[in-house]
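Omission of a single protein chain aside, the complex is shown with its protein chains in their original locations.
And now, chain A:
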Amino acid sequence: MYKIVKAECLADKIYLMDVEAPRVARACQPGEFVIVKMDEAGERIPLTICDYDREKGLVTIVFQIVGASTERMAGLKEGDYFQDFVGPLGKPSEFVEDDLEEVKKRRYLFVAGGVGSAPVYPQVKWMKAHGVEVDVIEGSKTKDLLILEEELKAAAQNLYVTTDDGSYGRKGMVTEVIKDLVVNEGKKYDVCVAIGPMIMMKFVCKLTKELGLPTIVSLNPIMVDGTGMCGACRVSVGGQIKFACVDGPEFDGHQVDFDQAMKRQLMYKTEEGRAFLKLKEGNTHHGGCGNCGGEE
């Protein structure tokens, strides 16, 4: 059992938790993820690691309510437990294992979209801790959904915040900020790391390809075990089948088949939707929603 020592609502439907998991805290690196399972009946849910405290044995996770399981998870309070919390999983970000002197020579641009700010944060923090100055673009739909702004500001050399509706910071998509920085302000970058919704990563990659800017993305496909034994998370990268849980989750964004990955993400949409409705409305929704077949 893994104790939740802090549970906080960061924004509408976005939650942060500090979880006691000494083995994970001791071994984890930026770019890796964990799988959590609430209780006996729960599913295994992959979540990127947002932060860690090796001495206290704590791992920070951030998640957004997208279905029945995350809705149930959001109900957990400080002092509650996860039945299972396993990791670290996946490969660390490339720069962690690269020669530090080489990393210092590169100019990094991090692009965080929505909850993607959570996995971007430990990478930017790692850069700061190793004396590498990086720029960060943080994008959010609207001001109220912006998370970890203070933390990112403290770790980045420059933080550019943008909201789709212009309610805070710049107005527009992250891609517009990238274009602004590179084309209008003439900033030079060697590597872009973009993490956020699949559609955002797709458009960032489309742009950076035109700009000739190598881009790394972190994929979030459906997973079950997270250890390479099932292939639920398979993605097509450069025409090859890769398992995101062991070969990734970070890949060369210019090689990823995003359209296929997005279609695969929708695979259980109906089931997730059903489970969510069942949780919210019991059996009463059957026949009413028009989508679930109205069984019974």
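Some observations on this one:
Just so we're on the same page, a contact is a pair of C-beta atoms (placed from the backbone, for glycine too) under 8 Å apart; a residue touches a chain by one contact, two chains touch by 3 or more; residues count from 1.
The criterion applied here is as follows: contacts and distances are computed from a predicted model.
Not every chain of the complex appears here, and the one that does not is recorded in UniProt as "NADPH-dependent glutamate synthase", selected from "Light-independent protochlorophyllide reductase subunit B", "Electron transfer flavoprotein beta subunit", "NADH-quinone oxidoreductase subunit A" or "NADPH-dependent glutamate synthase".
Screening A:Y81, A:Y168, A:F203 or A:Y268 for touch with the missing chain picks out A:Y268. Of the listed positions A:S69, A:S93 or A:N220, the one in contact with the omitted chain in the full complex is A:S69. Mapped onto chain A, the interface with the missing chain covers residues 23-24, 27, 32, 37, 41-44, 68-69, 72, 83-89, 224-225, 227-232, 234-236, 241, 246, 260, 263-264, 266-268, 271-272, 275.
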